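Following this message is one structure expressed as structure tokens.
Left out: one protein chain. Kept in place: all the others.
And then chain A:
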Amino acid sequence: MKKSLLLGNEAIAFGALKSGISVAAGYPGTPSTEIIETLQRFKDRYVEWSVNEKVAFETAYGASMMGAYSLVTMKHVGLNVASDPLMSSSYTGIDGAFVIVSAQDPSMWSSQNEQDNRYYGLMALIPVIEPYDPQSAYTLTIKAFKLSERVHHPVILATNTRVSHVRGPVEYEEPSSPIFGKLKKKPDKYSLVPEVAKKNREEQLKRWELIQEEIKQFNEIEGEGNKLIIASGIAYSYVKELAPESMKILRISAPVPLNKEQIISALEGVDEVLIIEELEPIVEMQVKNIAFDAGFSIKIHGKDYIPRSGELTPDIVEFALKKFLGLYYEPKAIKIKDIPPRPPAMCPGCPHRSSFVDIKRGITLGGLSQTFFSGDIGCYSLGVLPPFQEQDSLTDMGSSLGIANGVYRSTGVIPVAIIGDSTFFHSGLPALTNAVYNNLPVLVIVLDNRVTAMTGQNPSPSREIDILQVAKGLGVEYVKEIDPFNLKESVKIIADATSWVKQNKKPAVVVAKRACALEVIDKFEELPIAEVKLEKCTGCTICYDYFTCPAIIPREDKKATIDTNLCIGCGACIPICPYQAIELKGKIPKGWDEVWRS
């Protein structure tokens, strides 16, 4: 047994290793990414970043069909992409053991919504396990695998930001040998033609009965009294710290499905109940159902005391507890106002900043007087902010092309679809196929920075597969590449592509290719640096107000200066300055250009 400081996600990875996983797949997404990153250090098993969540899911699902122990990881919205095989996996059941990690993001720190994926458990009839700290993330991952193995059914492990991205002491054991599969064929189980599916549906319901029995071991009653607190997942961490000692608490680590007898026995002798859970009333609905059927007439509080939106905080839990215990408590509200906002920004040297400048100038020159910037998910989502404002919508992975189609069909306005390289392969491909197939006049800009950058420079298929060739192969007739730092040339090509789209009423693809700046600076010891020639600088504000590189700072006299700690010497600002007042100094390291352009 070792004890280390681990991130919740690392603890999940070690739990999976201890369980003997042999195949793991995932698509990066906050807050799930570090699970696969940790597993990749272990070379005696197969671990991959898949092209999207659906393929990742099927990879792990397929492995479990062969009897392997497998894991798939994704962020909560990723499970929407994988929901098709998710539903089937519950019908077929599995051999081996199969755990699905869905990392939720209440409060939407890094997501487009805060959907509660415990609903997927209720819908698909798949048990949901919910850890409450890094140590429980480790232990419950192991228990999830054991459950899956015993009942031959997939299991969802629903972690969240405040488990996955919390560092804490974790006691854990060395990895077990990987349990791979052996070729076996069971078409009467895994080939879901109607005859098999109908039989599977009955089997699935039988397994669900068994799961309701097995699930008891995940939940536990502590303390006693005539008031009961039911705390699900992360809520337990807050309750444990804030509730009076010896209070009766039912800790729920498996909110789906609840066991009827266990809930009834917890409710016996109790006058009033408070259910604390994040987001949706999943436990509350089930407890109320059970209580009603069993004839209890006691007051059950839940979402009347705990908000349905946002993550739990100690303040929220304390307020609910005090109210429940009849104690007076007035939360002290501190008004914080007039603080300059500080949203995240594209990094110094980010090629997307230059691309956004190129696009705006290019389409204007190409004669597109009005357009709709159909955006997508990635670092470039930040293009929604001023001064760029070139993401008029961004709704889900790969949405740029589909939404663009709807915009054009309903308005006749030619849209510009902006999509990153990883997102392009994730789910942009079918939408681009559709654009060719249905003749959509759209200017597609693929921002190809060679990585899945937002989640921490995870690899992207663009390193192996040439997007230009893919677009040509799909039948796109106008395909060109630009270097976003080359302002003049890029504007010219985008303008040309724009007029081509207008004329031909077909899609054109322009690939803006340059490496993620974070990838580049990792590879060099010493960097060049930009310098503002003050005698040439007129204080026009373009570099810091219309280009907004974080390393360019306005002086009191409005002239620009360079923050030497932030500047990475990329030179992207040089063509932006209309007065040629910015120059590079310092030595350009060997291989500099090759790395940027690789």
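As a convention for this text, a residue touches a chain if its C-beta (ideal position, glycine included) is under 8 Å from a C-beta of that chain, and two chains touch if they have at least 3 such contacts; residues count from 1.
We take it that contacts and distances are computed from a predicted model.
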Q: Choose one: "Inner-membrane translocator", "A-type ATP synthase subunit B", "Indolepyruvate oxidoreductase subunit beta" or "Probable branched-chain amino acid transport ATP-binding protein LivG". The correct choice is the protein name in UniProt for the chain not shown.
A: "Indolepyruvate oxidoreductase subunit beta"
Q) Just one of A:Gly15, A:Pro31 or A:Gly302 touches the chain that is missing; which is it? A) A:Pro31
Q.
Can you say which of A:Ser64, A:Gln262, A:Gln391 or A:Thr455 touches the chain missing from this structure?
A. A:Thr455
Q | Given A:Leu382, A:Ala417, A:Ile467 or A:Ile482, the one touching the chain that is not displayed | A | A:Leu382
Q: Sort through A:Ser4, A:Ser265, A:Asn504 or A:Gln580 and give me the one touching the missing partner chain.
A: A:Ser4
Q. Of the residues listed, A:Glu114, A:Asp133, A:Glu277 or A:Asp358, which one is in contact with the missing chain?
A. A:Asp133
Q: For the chain that's not shown, point to the residue among A:His165, A:Lys248 or A:Arg514 touching it.
A: A:His165
Q. For chain A, which residues touch the unseen chain?
A. 3-5, 30-31, 33, 109-110, 133, 161-163, 165-169, 234, 237-238, 240-242, 313-315, 317-318, 332, 334, 336, 339-347, 379, 381-382, 385-387, 454-456, 544-546, 548, 550, 553-554, 565-566
